[in-house]
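Input: one structure, supplied below.
Now for chain A:
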Amino acid sequence: KGAEEAAKELGNVEVIYTGPTDTTAEGQIEVINSLIAQNVDAIAVSANDTDALVPALKKAMQRGITVISWDSGVAPEGRQLHLNPSSNPLIGNMIIKLAADNLPEGGKVAVLSATTTSTNQNIWIEEMNKVMGNYPGIEVVGTVYGDDLADKSYREAQGLMQTYPDLDAIIAPTSVGIVAAARAVEDAGKVGQVNVTGLGLPSEMAGAIESGASKSFAIWNPIDLGYSATYLAYELATGDAEAAPGAEIPMGRMGKLTLDDNNEGAMADPFVYDESNIDEFKSIF
Partner candidate 1 sequence: MQVSLTTPPVAHVTADAAPVLRLEGITKTFPGVKALDGVTLELYPGQVTALVGENGAGKSTIVKTLTGIYQPDGGTISLGGAPVHFATAQDATAAGITAIHQETVLFDELSVAENIFIGHAPRTRFGLIDWPKMRRDAQEILSRIDADLDPDMPLRELGIASKHLVAIARALSVDARVVIMDEPTAALSHKEIEELYELVERMRAEGRAILFISHKFDEIFRIADRYTVFRDGQHVGSGLISEVDEAELVRLMVGRSVDQIFPQRAHNIGDEVLKVVGYAHPTEFDEINFTLRRGEILGFYGLVGAGRSELMQALFGVTKPSKGAVRIDGQVRVIRSPAEAVENGIVYVPEDRGRQGAVIGLPIFQNVTLPSLAQTSRHGFLRLSEEFALAREYTERLDLRAAALDQDVGTLSGGNQQKVVIAKWLATKPKVIILDEPTKGIDIGSKAAVHGFMAELAAQGLSVIMVSSEIPEVLGMSDRVIVMREGLIAAELEGEALTPENLVRHAAGIGARP
Partner candidate 2 sequence: MTDIADHQQAPRRIPDRLQGPGARLLKSWELLLFLVAVAIFTANSFASPYFLNAWNLSDATFNFTEKAMIAFAMALLIIAGEIDLSVASIIALCSTAMGAAVQYGAGTPELVLIGLVTGLACGAFNAVLVTKMGLPSIVVTIGTMSLFRGISYIVLGDGAYRGYPAEFAYFGQGYVFWVISFEFVLFALLAVLYYVLLHRTNFGRMVYAIGNNATAASFSGIRVARVKFILFLLTGLMSGIAAICLTSRLGSTRPSIAFGWELEVVTMVVLGGVSILGGSGSIPGVVIAAFVMGLVTFGLGLLNVPGIVMSIFIGLLLIGVIALPRLWAMWRH
């Protein structure tokens, strides 16, 4: 939706949106190949495998196509720049802060992560661990993987509550995982004892906030993300901007993106949702 908004603003842009129907890297490569074949000017990809897409994207760049990755990244050699929805340290800090804010006395938290082939979660968890020192009394007791499958995430969340009967919070930095974890908490009758937090979409989490299974969670605005990615791809493809460390590239109403040494940049801070503002956003995204 955001991509179309940007396209309209820019005027001469046509957006081909394919996927997310291919969950395997091999499938994404086929899609990229067909995009290359159509001589598109730019590809903006949210990868489900950091490395596997690199050869295909390299080929695209060799044929003069602008390649950027957004949200879930590709290794640096496979793209010109990467747009992070937010900076990784910020997210890492945010997710643990959300848990800690509700645990003034400290407590045990566990992480429910996503699929085994996406890198985002691991980076965030890494960043989170770096700042653990700032939250005394909070103990991360374990990390499990729900593969971004509703049923598996649900089961893993159940498992966490059994293994650690005195668990205080589950952090799920994945939109599938957080919904499933909230369900599991509700079904286990542990609303109030176990707080679910992490990254999720207001539309999916509205129920969990209402029931109290989740006190708060965070997310960036996906519409803004699509908008920014489209804008960046346009700027690079038209040659108006160049992706190099330190460069500042405009992205319309979202301001400018500043690239770091890895040609990565962060869009904006994640935004926190709780019962005070959930109703306002749940019908938007």
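We adopt the following convention: a residue touches a chain if its C-beta (ideal position, glycine included) is under 8 Å from a C-beta of that chain, and two chains touch if they have at least 3 such contacts; residues count from 1.
Selection rule: all candidates are chains of the complex that A comes from, given by their letters.
Source: prediction; values computed, not measured.
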item	value
In-complex contact partner of chain A, selected from candidates 1 or 2	2
In the complex with candidate 2, residue positions of chain A that touch it	16, 18-19, 21-22, 24-27, 29-31, 33-34, 36-39, 49-52, 54-55, 59, 113, 115-117, 122, 145
